[in-house]
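Pasting a structure below so you can have a look.
Of the protein chains in this complex, one is absent; all others appear in place.
Every chain is named by a letter (A and B) in the order it is written, and numbering of its residues begins at 1.
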Amino acid sequence: MEGKAKKNAKSALRYLVLIILALLWIVPIVTLFLTAIKAKSDFISGLGLFEMPERLAWENFTNAMTQGRLFLYMKNDLIICLLKVPLGIFISSMAAFALTRTKLKHATAWFVFLLLGMMLPMQIALVPISIIYNKLGLINTYFGLFYIYIGFGVSFMILIMHGFMKGIDFAIDEAAYIDGANKWQNFFHIILPICKPAIATLFITDFLSTWNEYLLASVIINDNKLKTVPVGLMTFVGEHGTDYGYLCAGVLISVIPVMAVYLIFQRYFVEGMAGAVK
Amino acid sequence: MKGKSVKKFLSAVLVGTMTASLLAGCGGSSGGGGSEDSKDSESDKAASDSGVDLSGVEAIADIGYEGDPIELSFWYLQTRQEGTDVLTEVFNKANPNINVTVSYYDTDGIKDACKTAAQSGSMPSMWFNWGGALGQYYVDNDVTYDLTEYGEANGWADLYTPGAMNLVTLGGQVSGIPTSYNVIGVYYRTDLFKQYNLEVPKTIEEFESVCATLKENGITPMDTAGLNGWHVMRWIEQFIEYEAGADMHDELQSLSTSWDCDAVKKGLERYERYCKEGYFPDGFITASPDDTYMAFGMGSAAMDIQGQWYDSTLQNNEVTLENVSWFPFPNETGRMSAFAEMNQFNKNLSDEELEAAIAYTNFLFSNEAAKIYPTYYNLPLPRTDADPVDPAVNPNVQDMLDTSSENGTFTITDQAFPTEVADVLFNNQDAIANGETTPEKAAAAIQKAIESYQSK
Partner (left out) sequence: MKENKTAPYLFMLPALIIYLSVIIFPVFYSLWISFQSGTGIGSMEFVGMKNYTQLIHDEVFWMSFKHTIIWIVLTVFVTTTVSLMLAVLMNQKFRGRTFFRAFFYFPSVISAIAVAIIWRWIYNPQIGFINQFAQMLGLDFTQTWISTPNTALIALFIAALWQAIGQPMILFLAGLGGISPDVLEAASIDGANGVQTFFHITIPLMKDTFIMVISTLLIAAMKVYDIVKGLTDGGPNNATQVLASYMYNQVFQYNNVGYGTAIAIIMVLMMLIVIIPYMSFTAKKE
């Protein structure tokens, strides 16, 4: 009896804290939504930022997709993300496997070496990369963009996979090798599946950072047909003023795929590392 | 358990690839090869959708080029994409041996892209740029085509307005074709002035008393916003023009005389005084200049210092121009601040490519083109044969330009200054408003920045 009351009290407390935090957190989100449904006239009519407009300007959303070409940009971004993210995760997992589960000499040194990539501010890679890309004709190609994205993503992914793989019991490997498996089979059929939670986490984080990446996408890709979402959103920022309703509507539309990815993959947190610990 | 994740992984890749190829097939977009076809269909669709009559531009598009096929690239602002796509298509069709491809960027992106391209040797055939220090970088680094001779040979002095030509002549060379010419004046709310019995000020003292009256009645006199510094600068440079007079101000703008001088100090003191009197909006320092139209449109601010494009901007944001007019800032010289935009050309163009590129530029910035897509240009065009702007639609534009021709102009400060010096000015603007520095120290700091720039 006592245990149950305690549980209820705990639960109530949890809800209370969460709701307070949520209220604090929600203000900017509400602003985003309210602005997205405002027409231009609402910005000069003295309407408060947090008041509803009389007429809901749904055309902001349709305009963003068509005139704003948001549909095209989202399509491009989706292509890039869906190809780059799994590939990057795969390459990094291979490297993490080598670092943690093979007899690699100076593994720690290699590991730290590979982490340097996280520390590089992207801006300084711009000029050297574009010099090379121009020589190789890689400007304006998705291959060129993938290559540089994967390069920047590798460090973080190796960090995560490394930490995760370290915690998997080595007895599993031994059992596999005794059964006659080679390294590749061990990696691909046994270890990698165990890494599901880490892969899911990486999928979400990498998808997000690739989706929202602005600097490299705007400089490497010149052809308008190939541009991505963040670059596309910047077009809503005009020379002499921004159509805020339009911009916010565009922002809301552009986050849908990312949230979808999050919702699909987030259940893997629950499963956790239970499998590995056994 | 173990097979599941691998399967999921593989299926994700599979789905990804399938989706990619499906979508790629739909839009012809993943390699650049199909871009011409889709460009045709997109821009044709755009043109026919909006019912635009292309006959005017079609008539002038053919430049009679019969030589070898030429590929040209043009980097331009994203805000002008709609019209430019259609016009480019018309040009390409009329000149089958010339193919112009336009790439679009936002205002910051185009600067980044051009800088990176300049350093990696991959500038396009032609690109949009602003005059002054921004354009000068490309001249100084020898990537622009020096058009001085070409201009002389082709009578540019008679084709383009002198004010505009002046602003695109950088480092002694004609570094581009001027594509827009802009002047700055004080826009004001006629209804608010009427309400408080205010007359358009003709002297700076009158201006101050107008501000005082507005302030007393709860209206912000001078609308401004300090993010990125240039809007506040527009007010301050007028104060300096007043204190320095025309000749000295020109010397100041060309950095040939010290900014650590009385005129600058007095100009900054005036600014400081206006800050203390509260003539600017609260918290203006980090407000965005994109938003000044809101206070102006709402009537909570009475004056905004803007260029002649403001007629269009206000209308685009549904502010009616009924209660809006303008006056030149009473700086005693009557001069207005001015700046230009231009197209610059790649130094390595062959003679034929140059001809084609210049022809394209003149086509894109022709009266016929501006007629069908007026919102994509800062009108009127800086050509001596430019169609005048319709005063019924944009009442203030022609008046502003005429006044600037009569009274003369000075180069806007953030184009006259190299960017690093401009930033020091902007920082000091903020600091004075926050009471962190004095006009004296600010003037000295600006001069110091100028000197260290010049000694580089």
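Here, contacts are C-beta pairs under 8 Å (C-beta built on N, C-alpha and C of every residue); 3 or more make two chains touch, one makes a residue touch a chain.
The model shown is predicted, which means the values in this text are computed figures rather than measured ones.
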item: Contacting the left-out chain in the complete assembly, out of A:M65, A:M94 or A:I190; value: A:M94
item: Candidate in contact with the missing chain, chosen from B:V57, B:M126 or B:A287; value: B:A287
item: In chain B, positions touching the absent partner; value: 111-112, 115, 118-119, 137, 140-143, 226-229, 281-288, 418-420, 423, 426-428, 430-431, 433-434, 436, 456
item: Chain not shown, touching residues in chain A; value: 11, 14-15, 17-18, 21-22, 25-29, 31-32, 35, 48-50, 91-92, 94-95, 97-99, 102-104, 108, 110-112, 114-121, 123-125, 127-129, 132, 147-148, 150-152, 154-156, 158-160, 162-164, 166-167, 177, 182-183, 187, 197-198, 201, 204-205, 208, 211-212, 214, 229-230, 233-234, 237, 242, 244, 247-248, 251, 254-255, 258-259, 262-263, 266, 269-274, 276-277
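What we mean here is this: only the chains that are shown with their structure count from here on.
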item: Interfacial residue positions of chain B with respect to chain A in the complex; value: 1-6, 8-9, 12-13, 15-17, 19-20, 23-24, 27-32, 35, 38-39, 73, 75, 77-79, 81-82, 101-109, 112-113, 116-117, 119-122, 290-291, 293-294, 297-298, 300, 309-310, 312-313, 316-319
item: Chain A residues within the chain B interface of the complex; value: 39-41, 43-46, 67, 72, 75-76, 78-79, 82-83, 86-87, 90, 126-127, 130-131, 133-134, 139-142, 188-190, 192-196, 199, 203, 215, 218-219, 222-226, 231, 234-235, 237-242, 275
